[in-house]
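In what follows, a structure is listed as structure tokens, so that the remarks can point back to it.
The other protein chains are all here in position, but one chain of the complex has been omitted.
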Amino acid sequence: MNFKHKYMFLLPGLLVLLGILIFPIGFTVRLSLSSWDSFFPGLDFIGLENYVRLFTDDARFWESFQRLSFLSITTVFLQYILGFSLALMVWKDIVFQRFFRVLFLIPMMTTPVIMTVIWKTVFHESLGPVNDFFSLFGMTPLWLSSEGLSKVTVIIVEVWQWTPFMFLLLLAGLLSLPKEPFLAASIDGAGPIRKFVYVTFPLMAPISIGAIIIRLIEASKIMDTVYVLTSGGPGTSSETSSFYIFIKGLREFQFGYSAALSLTYLIIMIISLTVIAKMLVKLMIRS
Amino acid sequence: MNKTIRISTMVVTASLLAATAQADKWSDQFPHIKNTGDVAGECSYESMSKKDYSGQKLTINTHAVPVIGEPTALHAQQFSKLTGAEVNVIHTPAGDLYSKAMIPFQAGQAPYDIVFGFSNFIRDWKQYLQPVPAKYVNMPQMQDVTQSHIDVNSWDGEMIQFPIDGDRHYLKYRKDVIDNPEYQAKYKAETGNELRIPRTWKEYAEMATFFNGWDWDNDGELEYGSAEVMKKDDLMFAAFFSRSVAYAKNPRVPGGYFFDLETMEPLINGPGFVEALTDWVEATKYVPPGGINFGLGDEINSFGGGQTLFSFSWDDAFVAAMQDDSPIKNKVGVAPLPGSDRVWNRSNKSWDMEYNQAPYIVWGWTAAVAKASKKHDMAFDYLCFFANDANHQADIAIGRFGVNPFKKSDFDADIYIERQGWDPIIANQYADTLMEMEEGSTNRVFPLRVPGVFQFNSAIATGTSKALAGQLSPQEALDEVAAEWKKIVKRIGADTVREAYSVGVALEDNL
Amino acid sequence: MSLRASHLTLNRENEFYLNDVSFEMLPGKIYTIIGRTLSGKTTLLKTIAGLITQDSGELLFNGGNFDVIPVWKRQVAMVYQQFINYPHLNVYENVAFPLKQRKILATEIDKRVKQALDQVGLIGFEKRKIQALSGGQQQRVALARSLVKEANILLLDEPLVNLDYKLREQLREEFKKIFSSKASENAILIYSTTDPVEAMQLGGEILVMDEGRILQQASAKEIYENPKTTKVAEITNDPAMNLFSGNIAEGKVLLNSTIQLNLPTHFLELPDGAYTFGLRASGITLNKSGFPFQVELAEISGSETFLHLGQEEIHVVGLLDAVKNFDIGETVSASFDIEKLFAFGSDGNLMSSPYCGLN
Partner (left out) sequence: MRTFYVTLKYIAVTLWSMFVIAPFLWALSTSFKDFNSVTSGATYIPWVDFEPTLEGWRVLLRSPAQGGVNIVEPYLNSIFVTCFASLISIALGTLAAYALSRFTFKAGFIRNDDITFFFISQRIMPPVVLAIPFFIMLGKLGLLDTLFGLVMVYVVLLMPIAVWIMVDFFNKVPIEIDETALIDGCNPYQAFYKVVLPNSIPGMVVAGLFCMIFGWTDFFFAFILTFTEVQLLPVAIVSLNSSITPWWSLSAAALVSVAPLIVVAFIVERYLSKGNLSGALK
């Protein structure tokens, strides 16, 4: 279909979005070419200096990127596996089905920043219940303050918070699957594992890809969790890109520089998400 | 000089205590000031009730409840009742106070008439703030403020921020442990040293290590050596500077502590600082589990809850420990920060082998009026009312308020003994220690108050936390900080930083 | 009333959906478009409806430019192969929808809806939800909705293809009746299908489409007797017409070294040379005097058997009027009915038909 009316459908949304964003984005681009900071708030012009600094003299930014990749890919992978397993479990043949489904959805309804404060008390090394348990075995793992474990803690909290999102999308997908292929597989005498590998999983591939991409987009903003749990510490060991940008922008007020960081981040994210999406499509559809 | 202050203090205090007996009409209406009643002054309840700000609105950005946030809201309510003004109070977590105010400042907006913040924001904020008018600077209420706190709130002789709170770092220790003859004997036997209030950081470390990881107060829980702010956040740098002053602030070497004022080269990676950071890394062994991630709140909880032997940052942990419902009330003592047996002399590049101790005049809570506000009179009246004698006396008695002494009249032990039931020995120790820091010392360090202060402090936090986490050695970490500082200086401009820094150095060098 | 198309062309991403399509249609007749899947049938129907705009060429209705009239004003009706109805409305509301849209009086609407429902045999189903109907019933609702409008042009896009065999047969009969009454009401009916049997049964005019082109437009009889090209012959026969390349030489039809047929009379005037010969499946019979073939496959369909036979490079499909079992690989003897042979030139165009000589 092709009518001139089509613009009347697209444009309200697009124009509102553009209208609200055009100034902020344009301003950010301009900002990234200036040295705006706490002391000189103003749009002077320094050319690409911020970008040069970013590419030649900011190892911390690139380290935070690596960390972000590690954290987001790990959490999304875990969320996918767990979300899929849970969806399969409450898909059918289970008592209290409704209860479990609602329960499994709840974490995603909570405000991450608030729940993370609760998690922080849960993982509190000397006053929290987790170490109270571990102390039975004479251990006091440093959940928030050791380099390796603090990442694990961030992952646990992220998994708790966002597995329900995967769970919801995948369960909805499972419930909309056609019945025939399963029937056919049953007739062929396929067991549950073969059924999953040859029927369920391939049928779920498109939904899986969509869910993973959306989660990756969201996970790449991992911030609330880090902000509350570890403030990026100890050292810089749990600092992610958006948190680093936050520090440069709203802590140190190097706005010009943080604008350059943000735009670079945005472009890298858009490119890498597109590539990941393409790779996933290849991988999942082929298998 | 010391003596005259003491005498004048006594006079003021006497009058305050005298007022206690007679509740007046204001204390009936405002139970908050029931101890003192209204205290006469330009910004007293009486004076404020004569002002009429009805129909006007005052917007204040302050800290979260309760620390500073609760008194802000309480005094706002009182102010509103007295003057008819509408006062809108916003509460913001400490780490975001700077940005919450800076964003509108930089965007040329004035959503807040009054902004609460820390004294070291002064250089970045100064261009957006309205200096305190002479009539407030000259009033008796302000004359009572200690010189340190006048200095902290002023820029080049001009008062920019309004003193509403006093802050400092000092040593807090478990008096019941240090004074325990049994432990003293045991300690002597095992280490060969006396168990006493630590005079140096090395002694501090030895005692903290000795008392780390066993149940020395027989409550069934393990206790530890020390609770410190080690979390990589906005307060971390202050903890580090408190530990480094003794090694790095040499009374014989003027011309800068953080930078060499002439060259603007960072001194932060000098041997004095490295020594302090080495001590600090050592300290990770005698903090409670997770202590390396403690923020100020955790420190307060930990020491205030009786978990550790020492703690050395702001008043809060001590005040928490001395609250009525505290299990360790009257079991804690106060002393100046530990010193060192030697101090680095950067002019002849060698250690001066002598005892050195220097207070770090820590930045603390202040408030200021936005230049862009259209209600300067009302705003200053509010701040003045916040800090009037009656309110201040009542506020410092409430631990969670986070309002601490900054007036000469505060340094009288009787106030604490009578009003708060402190042990007289502890109360005297407290008053004397604070007074000595405020008025006595000539060898002291002011916080870094330069443009882009957050960038400098953030670099410190990043570098030292890498060292604490074992990612880097102390020297490497501080070299990294110094390199970062150089870049920041270069970005902002060496002259700009120098100009701002020289204001602080002039105070340090007692010029 | 007339609908004329001249040189309609639609090209998307270098693929022709419509390629120089021209025709003229008049009321009172069923026009059946036959073509394989993706041959451009649906595109053509949608273009007529105004849902798709062609790249070039024009549509004329009653001599006026049809292209400038938007779809919602064209007075057309369309039935899709999917059972398309409005899921949020019940049967009655569905059928009434186009009338309400035209702001017709309620009593008039009621009358016409009842009439249309009666026509498709759905009286009594008015209040039903669409989802509660069977596929066949849903398609009847769709048909009723298209009838009730009394549109000038009625488009039916493979309306029976998604129904099971039995239902298809039954509906086809009913449709035929409805259409003939409809056609007489001065409407142009266009029906698309992939099924030659259906096309032939509906009678009327047939348009054979392939790759966006109209290969031949003629009456059903004409198409049957004189398929213009091998392509048309394939498309309009089920099973497709058997095609063999061979020669006419020495007064014989030579298909390969063993299969040599006598020259039928209608081939007499053809010069010697290479041809493509065509023979419908019904032209092949099992007969002892025939040629030996291996059975490759035997499909039983109803009361008939499709027999796939092979000999060397020659593969043919024969149609037996009986149900019979064959073993795969079994040798049978089959003969070709030469009086039913078609001859096509090397360009694929018909040279000689058993029904009347073209030359």
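Per-chain residue numbering starts at 1, and chain names A, B and C are given in the order in which the chains are listed.
Just so we're on the same page, a contact is a pair of C-beta atoms (placed from the backbone, for glycine too) under 8 Å apart; a residue touches a chain by one contact, two chains touch by 3 or more.
Fair warning: this is a prediction, and the values are worked out from it, not measured in the lab.
When the whole complex is taken into account, which chains on show are touched by the absent chain?
Missing chain, whole complex, touching shown chains: A, B, C.
Using the document's definition of touch, tell me which of B:Ser27, B:Ser44, B:Thr83 or B:Gln106 contacts the absent chain.
Only one listed residue reaches the unshown chain, and that is B:Gln106.
Given the contact definition stated above, which residue among B:Ser27, B:Ser44 or B:Thr92 touches the chain not shown here?
The single option touching the absent chain is B:Thr92.
Return the single residue from A:Ile46, A:Ile81, A:Met139 or A:Ala172 that touches the missing chain.
Touching the chain that is not displayed is residue A:Ala172.
Give me the subunit A residues in contact with the hidden chain, please.
So the residues of subunit A touching the missing chain come out as 1-3, 5-10, 12-14, 16-17, 20-21, 23-25, 27-28, 31, 82, 85-86, 89-90, 94, 98, 100-115, 117-119, 121-122, 126-129, 131-132, 160, 168-169, 171-173, 175-176, 192, 206-207, 210, 214, 217-218, 220-221, 223-224, 241-242, 245-246, 249-250, 255, 258-259, 262-263, 265-266, 269-270, 273-274.
Under the stated touch rule, tell me which residues of subunit C contact the chain that is not displayed.
Counting only subunit C, the missing chain is touched by 46, 49-51, 70-74, 76-78, 80, 82, 84-88, 97-98, 101-102, 145, 149.
Contacts of subunit B with the missing chain: which residues?
Answer for subunit B: residues 59, 61, 63-67, 69-70, 72-74, 76-77, 88-94, 96, 100, 103-104, 106-109, 111-112, 221, 295-298, 300-302, 304-307, 316, 320, 325-327, 400, 402 touch the chain left out.
Definition applied: only the chains that are shown with their structure count from here on.
Starting from the Cα centroid of subunit A, hunt down the chain whose centroid lies farthest away.
When every chain centre is compared against subunit A, the largest gap points to C.
In terms of Cα-based centroids, which chain occupies the most central position?
A
Report the pair of chains linked by the most C-beta pairs in contact.
A-B
For subunit A and subunit B, what's the span in angstrom between their mean Cα positions?
Spacing between the chain centres: roughly 39 Å.
Centroid of subunit B to centroid of subunit C, CA atoms only: how many Å?
Distance between chain centres: 92 Å.
Roughly how far is subunit A from subunit C, centre to centre by C-alpha average, rounded to an integer in Å?
Each chain reduced to its C-alpha mean, subunit A and subunit C end up 54 Å apart.
For subunit C, write out the residues touching at least two other chains, lowest number first.
none
Taking the touch rule as given, give the residues of subunit A at its contact with subunit B in the complex, in rising order.
Its residues touching subunit B are 35-39, 41, 57, 60, 124-127, 131, 140, 142-147, 230-237, 247, 250-255.
Flag every residue of subunit B that touches subunit A in the complex, lowest number first.
95-96, 98-99, 102-103, 105-106, 124, 231-234, 288-293, 301-302, 307, 451-452, 454-455, 458, 462, 465-466, 468-471, 487, 491-492, 496
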